[in-house]
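Down below is the structure, laid out as structure tokens.
Only a single protein chain was left out; the remaining protein chains are all shown in position.
Just so it is clear, A, B and C label the chains in written order, and each chain counts residues from 1 on its own.
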Amino acid sequence: MTGVMPIRRTGLLSSPVFLTGTANVGIVYQAAVELLGAEGVRGVVPVVAECWDSLGDIRGRHVRSEHVRAALTSAASGAVAEGAVGGGTGMTCYEFKGGIGTSSRVARGRGGAFTVGVLVNCNQGGREQLLISGIPVGRELKDYPVPKKAPSSSIVLVAATDAPLEARQLERLALRLALGLARTGATANTSSGDLMLAFSTATPGDLVLDDERLTPLYQAAVEATEEAVLNALAMAVDVVGADGEVCPALPLDRVETILRRHGLLR
Amino acid sequence: MTGVMPIRRTGLLSSPVFLTGTANVGIVYQAAVELLGAEGVRGVVPVVAECWDSLGDIRGRHVRSEHVRAALTSAASGAVAEGAVGGGTGMTCYEFKGGIGTSSRVARGRGGAFTVGVLVNCNQGGREQLLISGIPVGRELKDYPVPKKAPSSSIVLVAATDAPLEARQLERLALRLALGLARTGATANTSSGDLMLAFSTATPGDLVLDDERLTPLYQAAVEATEEAVLNALAMAVDVVGADGEVCPALPLDRVETILRRHGLLR
Amino acid sequence: MTGVMPIRRTGLLSSPVFLTGTANVGIVYQAAVELLGAEGVRGVVPVVAECWDSLGDIRGRHVRSEHVRAALTSAASGAVAEGAVGGGTGMTCYEFKGGIGTSSRVARGRGGAFTVGVLVNCNQGGREQLLISGIPVGRELKDYPVPKKAPSSSIVLVAATDAPLEARQLERLALRLALGLARTGATANTSSGDLMLAFSTATPGDLVLDDERLTPLYQAAVEATEEAVLNALAMAVDVVGADGEVCPALPLDRVETILRRHGLLR
Partner (left out) sequence: MTGVMPIRRTGLLSSPVFLTGTANVGIVYQAAVELLGAEGVRGVVPVVAECWDSLGDIRGRHVRSEHVRAALTSAASGAVAEGAVGGGTGMTCYEFKGGIGTSSRVARGRGGAFTVGVLVNCNQGGREQLLISGIPVGRELKDYPVPKKAPSSSIVLVAATDAPLEARQLERLALRLALGLARTGATANTSSGDLMLAFSTATPGDLVLDDERLTPLYQAAVEATEEAVLNALAMAVDVVGADGEVCPALPLDRVETILRRHGLLR
């Protein structure tokens, strides 16, 4: 993830968060500098977060400046596309098709009600690790086709909240994203670059929330992360990789059967 | 946790790890300096890790130098006492009786077979958070008596391994302990001081394990931590606090029924 | 330095900062918990910062609870004793007598005028390293008696400011203390535990100062630290150590001659 140092130094996120494959970071970074510069945003260090998109033609240079421009200009409120889309197109997750997932929670406490939204780009985990509500679903799907690629091993986790938090609190919130991820079975492989970022949409200068009020936000962040990872899996479709191999989506019917057998669905 | 800075600076753990209640840190620290100094160990900064032992008579000064001496002289290999013992006596966990738990795994990989052992002093979590194998056991035990104390919110997590790891690798291993904890439902409350430490018993100067070999150790650390927390709960007994209130142990028979209903035990 | 974790977590300093010798940390810590507890301050983790007081009878247990009480009750505004006093009694600095030094600057900028005060407990450096205004004064005093002790190697650096800064900004301010120290020649020896802390006396919840306004505060912190270290040297007197050896104070007359020869005094 580029642009981390200015965030640490200033406590502010001044750039959109771009998600892409490993080999495209430079292209996206450069396009972002030029596009934001053209809009008069100077001196911004773009935040570009990458995972190794093993299903793609990694060195094919398919991402170009116009894709970055399109991503910026089409960014909008509302429903978020999930699964094998955008920066998630080439990702695998627990040796199923992975990619983009999102979820949110409203955290209510004495400090008011605040939303925590989480967006993940999932590219982590071996098949046998996958847990759904603690059930070892991955192990029960051992017989299901596995892509030939080695299990991939990174994930980008981004949280946004309207709670007025300062940098120190946002760092602590970001750490909770790993706890939500852990509930889906990931143990963060050795080559892993798990990348976590949390930002607030509140106005700088707003009175920050008292630390005593953070507990519901932490709970929200953990739950939303767990759900976002499962949403990435649930919304993905079978994808044929650049090498002609199929990476299968999580078979939802079989998952349903497994969860039913474990008494989790009735 | 005292003594963290020298560990960061030198990469070495030179002190036993002492676990105690918040108000006893100074006593234990001082006793440790004197006892270790008397054995000729000079300049050691003791590692004393504390949790807020809400069941105890916190300010009663019940821990004295002779208890530290007894702990040092009676330390031995073999089975480890668990539950409401030692530094865990006054702790609560998911609003049940908590305390000491331990577990280990042998991690096998191309680099050989190494053991990862985890010891926890559990004092974290609200009743509703407790997960066992992903089943919301805590929510299903909402009706069970809850201690009047506010849910407590810290935990000490210590891992030991015979794998020859350097400081950088041990820091990464320590981070995985939080992932195992997460599987039991903890989201790390706002006042939380989750404390994680990993050390190697290998001889300094041994060739360190290649990073490629760490994945099984991470998996081992996550699993052992999850189990150690559950062991702390399972081995604890009802304890009457200093204020006369009972903190109930986790009712194992009811847990069994719940897990059975969810198809996890047959 | 104990009590660092709660500061990192909460962004608040809730304890006085106690300075003492290495072997007394536990005693001071315990006394602080009891004294602050008796005043109704609960759950505070005391901040106790130590250096290896090589001139003292380190294991003699000379610091007792009543000294901590006296330090707390006699704390007052106004002039600060410097040199071989308090926690600085047993310290050496560039192989001269070291100890407590203090200095402050008023930093004026568009954001207003704020004071930065620095207090140091100096126990660092070899004779040959000492620089005064860049002049290698230590090297020119090579012939002057050197204590038999090995050069010591740690220092505590504490800054206080009335500028309304948040935790992130205070961490950055604290890093500047090392820059001021560097100007006196220290390179931070291998066994060094240089300890830096900065806190604000402003009311939490005050609007924090804009980052753009920090530059004069940084300059103030660097200059005040440099001067505080020199003040510690200048105010110290010859001290006879527990072993009967004299640790000489910096000979101010010879320093004056050296600086004059270099055109720094006229």
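To be clear about the criterion, a contact is a pair of C-beta atoms (placed from the backbone, for glycine too) under 8 Å apart; a residue touches a chain by one contact, two chains touch by 3 or more.
If you're wondering where the values come from, they're calculated on a predicted model, not measured in any experiment.
Participant: One chain isn't displayed here. Which of the visible ones does it touch?
Facilitator: The chain that is not shown touches these displayed chains: A, B, C.
Participant: Consider the whole complex, including the chain that is not shown, and state which of C:158, C:222, C:236 or C:255 touches that chain.
Facilitator: Per the contact definition at the top, the residue touching the missing chain is C:222.
Participant: Specify the residue from the set B:17, B:116 or B:167 that touches the hidden chain.
Facilitator: From the options B:17, B:116 or B:167, the contact with the absent chain belongs to B:167.
Participant: If the hidden chain were put back, which of A:4, A:41 or A:265 would touch it?
Facilitator: Counting the whole complex, the residue in contact with the absent chain is A:4.
Participant: Among C:42, C:108, C:142 or C:261, which one touches the chain that has been omitted from the display?
Facilitator: Only one of C:42, C:108, C:142 or C:261 touches the chain omitted from view, namely C:261.
Participant: Please output the residues of chain C touching the missing chain, sorted low to high.
Facilitator: The missing chain touches chain C at positions 129, 131-135, 175-176, 178-183, 186-191, 211-215, 218-219, 221-222, 261-264.
Participant: For chain A, which residues lie in contact with the unshown chain of the complex?
Facilitator: 1-2, 4-6, 9, 22-23, 25-34, 37, 43, 45-46, 52, 59, 192-193, 195
Participant: Footprint of the hidden chain on chain B, which residues?
Facilitator: 9-11, 166-168, 172, 205, 207, 211
Throughout what follows, only the chains that are shown with their structure count from here on.
Participant: Taking each chain's centre as the mean position of its Cα atoms, how many Å separate chain B from chain C?
Facilitator: 36
Participant: Pull out every residue in chain C that's touching 2 or more other chains.
Facilitator: 9
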